[in-house]
Structure formats: structure tokens, C-alpha cells
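Sharing a structure, written as C-alpha cells. Questions coming.
One chain of protein is taken out of this complex; the other chains stay put.
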Amino acid sequence: MTTHHFSPTHYHVTLGSHAPALYIADGDTVMTTTVDANGHDASGRVITAEPNPMTGPFFVKGAMPGDTLAVHLDSIMPNRAWGWTRAALAANVVNPEYAQTLPLREIVNWHVDVEKWIAILDAPPRGLENLAIPLAPMLGCFGVAPWDGQAISTVTSAEHGGNMDYNGFVQGVTAYFPVFVPGALFHLGDGHAAQGDGEIVGTGIEISMDVQFTARIIKNKSDLPIRKINTVRGENAEFIFTVGNARPLDQALQIATTEMHQWLTSDYGLDTTGASLLMGQCVRYEVGNVFDPAYTMVCKLPRGYLTRE
Amino acid sequence: MTTHHFSPTHYHVTLGSHAPALYIADGDTVMTTTVDANGHDASGRVITAEPNPMTGPFFVKGAMPGDTLAVHLDSIMPNRAWGWTRAALAANVVNPEYAQTLPLREIVNWHVDVEKWIAILDAPPRGLENLAIPLAPMLGCFGVAPWDGQAISTVTSAEHGGNMDYNGFVQGVTAYFPVFVPGALFHLGDGHAAQGDGEIVGTGIEISMDVQFTARIIKNKSDLPIRKINTVRGENAEFIFTVGNARPLDQALQIATTEMHQWLTSDYGLDTTGASLLMGQCVRYEVGNVFDPAYTMVCKLPRGYLTRE
Amino acid sequence: MTTHHFSPTHYHVTLGSHAPALYIADGDTVMTTTVDANGHDASGRVITAEPNPMTGPFFVKGAMPGDTLAVHLDSIMPNRAWGWTRAALAANVVNPEYAQTLPLREIVNWHVDVEKWIAILDAPPRGLENLAIPLAPMLGCFGVAPWDGQAISTVTSAEHGGNMDYNGFVQGVTAYFPVFVPGALFHLGDGHAAQGDGEIVGTGIEISMDVQFTARIIKNKSDLPIRKINTVRGENAEFIFTVGNARPLDQALQIATTEMHQWLTSDYGLDTTGASLLMGQCVRYEVGNVFDPAYTMVCKLPRGYLTRE
Partner (left out) sequence: MTTHHFSPTHYHVTLGSHAPALYIADGDTVMTTTVDANGHDASGRVITAEPNPMTGPFFVKGAMPGDTLAVHLDSIMPNRAWGWTRAALAANVVNPEYAQTLPLREIVNWHVDVEKWIAILDAPPRGLENLAIPLAPMLGCFGVAPWDGQAISTVTSAEHGGNMDYNGFVQGVTAYFPVFVPGALFHLGDGHAAQGDGEIVGTGIEISMDVQFTARIIKNKSDLPIRKINTVRGENAEFIFTVGNARPLDQALQIATTEMHQWLTSDYGLDTTGASLLMGQCVRYEVGNVFDPAYTMVCKLPRGYLTRE
């Protein structure tokens, strides 16, 4: 297994079948950097165009359509001392008439202190003078090239991943993506130092990052290019989870729930009824974003209830 | 403060302006029982008609429209040794085409062991032989009489509460309801020994309960019958939370998010921007039910970020 | 068959199991009046409380749960010379951020000229000086008492009818309602002199009406109290149609589409595939309201494609 040190020289605002930025082997590790959602790098300069510029894509040698790409997030670390957020709730997350009372969008800056592992407002309004949010660095937008030659904007998400803005994508998590094109073409960016559920102001604490990840191919054992998984999945020491990206939230939930049911019946020795019984009383949902064109809902199960076949 | 021991003699399948079952004073405590969602009591007999028969209503003397009713859930304890759930995911929580592959509804029984504090399937399918779910007894359906003389079925929910099926309504929580009619008319029932998020098989572990609660009136300080709160709220030692009941989930989320923003600006010393900044990076969402006619979304904030004015 | 002349003396703001205002027989005709949505009568006085005060309920002797109530709208005629509308698009019918640019709610008056059969703004803004909308008088809110003893506000709608605000409910149409309680308990009101699709300013041209209708019972031939129809239906010389009342619009459409499929297979000699083939290429949808708590979608089929069995 090789560890690659990769310094990006250009970025993409779509996830698509772009020329590979680096070829890596199954099991390789990559240490690289991401700019923030507006294209600011570690030094604070704008070096590329918004929205959510992607580092990559990384071509994983041997990955073929129908396979699954496993990306272990080894490390996600802010590489500068400030981030920014919007300062008003998005119009679509409040009652329509209440939206008429909200101020327009404005940007505020936060001091991101990786020594103390907290984020603090530069100019806190009344009542937030003591607010110190624990850091929980995450990737807001990452994934693979989509099917049928599509190139899909980094403002949205789908089966290939993309702008999911789920605050559970932190270091220590393995994310799984369906592979649609040879090499999978993995893209990443849009780091947040922390983020509430839903990304309801339209941003996390947007920041540039040092990221290390390890990519592994799970081969499709079928001869047919049938996808082993149908949408993004993930796991860590405590949970397995599935990710639905769609609008409305109801549909995102349907996708995540269906994928979990399929996972339990294919890999965890449960039949249809067993999977339903377990999910009915033990499942948990988490909200990724409810701001982007596609919303994100996560369906989780604690590992303690599961026996891998 | 008085403690009332109340044995219900009849039940209601709507929350409405029914004749009071008991008059209580501000601050009084009530010890009573609830039957399960299908009308089975502690002895397992069906003593009243489904769905979700309600104990009550309790008339809280002095409660007037515009006030808020605070109900502290002192104790929620299963009073028999078995519960039941459905055994198939509901058609509306999976992808529409996947629904076509699911079996029809069927009922299974669970042994509910309050000594060991676990629930176990009576006839576990393959892979669930060792499943033992920790109990987390909750009320699925409770609330007050709605506005304008309405009587609303216990299958659904709205601003007055009702069938929210939120697994955070456990003992130790205080729930807040807008008061729409004199006496508030508090109803309760539909106990679950445990329940996954979303109530995605259409039930929790349905069971009869012994319940103790304490009711308190928070007077509207205005001379006008303006409601202090606009939908259900709650809190415990760790969180404050707001509850949106509507379809789709997007709208339930909008209601909960709006109510939290209003709570923070009215009671916690934050202005519009401060409340937005805090919520944007610190809020959490939890899914009540995604099965009933109205879905339920909960918006939570950890108390640690708050300073009561 | 008797024709009743009924002058209402009180009104209801819920559809529910209220004391009958008049008992009528199967096949009887009623001539009566309705006040406007805010309770103004033909003389312009406010005589009862908003919202959408209902005339009735009318107890149709012999109607039993499981039957269908057919209400032929013989005549719907404005009985005064003015109506009112709101003047701004509702916040929920435009893009959330666009809502922030809209003015707040305001009321404007219209001259309703039944001689010329047009409605004209009292104080037209620039560009609408010549606007003369053809009258198309309709009932916005009507229906029967709902199931399980519910009383449901006239601001919303469901299987029992209610505030559907569908501009196809004009004279000459027969509306069908499931019967949930003995006597059906038919309520009506909320007349509009005209209304665009969707009721997107939150009102039609609100006006008091003289209404004549004829009620007929279609007996359930089963011995069981199974409902023959599951939601509101209608027909006129040109179309048959079904009405879905729910949120979001997607669900309203699902309800209407399901009901049409069931109607075609039960009454028009088609099997499941035949009904699907016909609907797929011939169905039309119309939007009732997208303003009220429950939206309304109508599924229509031209009679020309149908052969009654």
C-alpha cells in the first residue's frame, strides 16, 4: 500500500468523468488538501471558483462499474484558523410566512482553534459571547463520478454522493459509494469545522482542510454490471448507516430505509421480516442537509444488534 | 398539590372537547393507566375500541386559551408482560417500487420484561434469536383539545399534540402544549415499551401502561388570547426541543425549526441573528413518526449552549 | 321529492356530528344560503364567526355509514354585488426566498355583476383597469361529517370533503361523499364568484350565495359497513373525477389517482391493466387548492372514453 501526497492544482465544480488528477491502487492512502466552499485555501486566498470546488478526481485502478468503493476517512483537519457561516436561517427551513420576517443572507466569520478544539464567533451577537462550539470536522461534499456520463453540480447530491452535508462524515468513518465508471473517480471537498444537523443556515463552519483517506475496492462478485449497493452507505465502530439524497425529505428517508433493508437482508443474515422487525424498533434517523437541491436523510443501526454473516 | 389516583372507565378515539373525566388543580399529580393502541388493558382484554384510545380528558382548573400547559411525565411503566408490533415496513417509508416486494401487514408479540428492562420477540426469525431491546417506555399519543371545537382522531397529530410517536417522550421529560379551551383537556395513551425512530412498521412495542404525570399552567401574561407557544414543546435535563406535526416531513421540520427560533428569541435573550447562528451550527433533528397522516419532526438544542434570561 | 326552503340561523366552523339543522329525504332538494368565508351575509353584515362558516348540517334520512351521498349542485348564485380577495400570493406557493419579497396580506374588493356575469376590481392597480373575470360560482368548502366522531375545521379537507377550493365544483356537477355517520350530515359554504386554480392568494372572490342542491343516497349493497368510495368523487356531462385531499400535492395526487383506478375497475368494466392503460394516456389533473393545510388534486377522465357497465 502506498501513501500519496497530492497537492491539487485545479478543482471541479461538478462530480463527473473528468481527467484523473491522480491514479491510485486499491488500498492506497492519499494525503491531500481541500479548499473551502467558496474556493479559499489554507492561506485564505481565493484560488478557484465556487461552489464547493472538488479536489480530484482520484482514479482507483481496478474499480469497475458494479463494484463498491470504500473510502476510509483517516483524518480531516482544518488547516487554517478561521471559517465562515451564513447568519440567517434559510427561507426553506422555516414556515413560509415566517421566512418573510428573516433578514437576508449575510456572512460571519468564526475563529477555529484546533488547539482548544473549539470554534468561536469573531463578533458574537448578544447572548452568544460565550459560545464555543466543539470542532467536529467533516466533509460536506464528496463522492464518485455518476452514471451515464453525467456531470452533476457540487451543490446537489444523489446516488453518487455529492453535497450531502451530513455531519456524520467525520474521521474514523468508512463511506461506501457505488462505482459507475472505471476507476470510480473519487472527488472530495467542502470541509466544515462543525455543522448542526440540516445545514439550516446553508453552511457549516466553512473551512479548508488537510484530508487523509484510504480507498479500497469491493468487487462485484456477479458477472453482470449490477450494482452491489444503490446509494451511499457508511459505518464506524458504533453504527452502520445508509444515505438517501433526494427531495423531499420523505423521499430521502425512503431511499435510506430501503437501502438499509437491503443491506440487512443481503449481508446480515436476516430475511425480509427479520430486517423489518429489527429496523422498526431499533433504527435511528439523522438529517444531513435540508438546504441543498437534494436533501439528505441517514438511516442508522447500532452494531450491537447485528451479527455479520 | 394533590395526587389523584384515577381509573378510567371510558376512552376517546379523538382529542376533543369531551366531558372531563377528572378535574385537577394547577400543580396536581395524576396516577392513572392507559390501554394499548388496540384497546387491550393490563390484563390483555380488549375493553375499548381502537385506534389509540385516550385516557381522560383531564380538566386543569384555571387553564385558559392562550395559556401553556406543562405536563411533566413523572413515570411511564408497562403494566403487563407483553406487547405487539407489526412485522413489515410500512409501504410509505420505502421506495415505491420496493413496497411492491414487501409482505402485507402481520402482527407479532414481544415479551416485555420490566425486571431485566428488555423486550424479546416471542418467535424470533432467523438472526434475531438474541435480540433484546432495552426498554424506553414512551407515550405515542397525548395532548390537549384542539382549537375551534375540533375533535381530531388519535391516528394523527397537529399543534395540539396527538399521535406524534416521538420516542423522546419518556419519563423525566416535560411536554408543553398550547391551551385552546378552558381546562386544556389533557388526553393520554398509546404507550410503547420501546420504538425505533419513525415508527416505520407503524407501531412501537404497543403496551398498556401505568402513568404518573404532573400538570402545571403557565399563564399567558398578555390580556389577549394570544398563544404563548404555537406547537408542542418539551425539555429535559439535557435538551430543549420543539415538535412539528405535519406532512411532508419538510413541513414538520419547518414548523419545529420556526418554533425553536421563536423560543430562543423570546426566552433565551437572543436576537434573530443570534438564534439563527446558534441553531445553524448546534441544532439536532429527530424523527418522530413517518407513518401517521401527519409526520413528526423534532428540533433540539443542548442546554449547554443556552442561558435562560 | 320535496323542495325545502331553508334559512340558516347558525353556522359551524367544523364539519362534524352537529345537531341536524334540517332533516331531508333521499332525493329531496334544498334551497338555502351561505355566508362568505368571513361570515358576511347577502346584506354584507357579519353574522357569524370565520373561518368558512357552514350552513347545515342536513340529515339525509336513510343514509348509513358505508353508503355514498350524491349531491347535485343545482344552482350556485352570488346573492350580493361584491366579493373580496387577498392581494398577495401566499408565501407557500412561491420559491421560499421569493416569498421574502412579497408584501404582507391585504384585502381588496371586487364588484360582482351577475347581470354581465363578470367580476371587476373596485380599485384596479396599473394594468388591470380592464380586467373583467367571467363568473364561475363554486363552493369552496362542503362535505359530510367525518369518521370516528371527528369534528374537522373548515380550513382543511380530507376524505369527507371540506375546504377543497376546487373551481370545478360548479352548478351542474354531482359530488359524491363517503357516508361516515347516520344521515351523512351534509354541510356547505365558502362560495367563490370565481377562483383561479390553486387558490394561490388564499381566497377566491369570496361571496355569499344562494344555493340549491339535491341529495340522493347510493346504498352500500354489502352487508358490511365497507365504504363504497374512499374519498370525494364528482361528475358532470363531460368528465368523471376523483378528489385527493392531503399534503403534499404528491400525496393528494396519489389519493385521486388511486380512487380513479378503483372507480374504473369497479364500475366501468376495466381490469387493472385496462384501467392503467386508459389512465396513462387519457387522464387529466387539476389543482384544487395549494393554500390550505391539506392540498387538493383532482384526477379527471373524459366520459367519451368510458362505457358504464
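Order of writing sets the labels: A, B and C. Residues in every chain begin at 1.
Note that in this section contacts are C-beta pairs under 8 Å (C-beta built on N, C-alpha and C of every residue); 3 or more make two chains touch, one makes a residue touch a chain.
None of these values were measured; they are calculated from a predicted model.
Across the entire complex, the residue among C:30, C:73 or C:194 in touch with the chain not shown is C:194. Touching the missing chain, out of C:76, C:185, C:253 or C:294, is residue C:253.
Take subunit C: the residues that touch the chain left off the picture are 85-89, 92-96, 98, 101-103, 106, 108, 119, 121, 124-128, 130-131, 133, 194-201, 203-205, 247-250, 253-255, 257-258, 261, 268-274, 276-287, 290, 295, 305, 307.
Summarising the interface, subunit B meets the missing chain with residues 90-92, 96-97, 99-100, 102, 104, 248.
On the side of subunit A, touch with the chain left out of the figure occurs at residues 13-14, 16, 147-153, 246-248, 250-251, 293.
To be clear about the criterion, only the chains that are shown with their structure count from here on.
Sorting all chain pairs by how many C-beta pairs they have in contact places A-B at the top.
Ranking all chains by how far their C-alpha centres lie from the centre of subunit C, first place goes to A.
Where subunit A touches subunit C, over half of the residue numbers in use are shared by the two copies, so each contributes mostly the same positions. Centre-to-centre, using mean CA coordinates, subunit A is 47 Å away from subunit C. The residues of subunit B that reach two or more other chains are 247-248, 250, listed in rising order.
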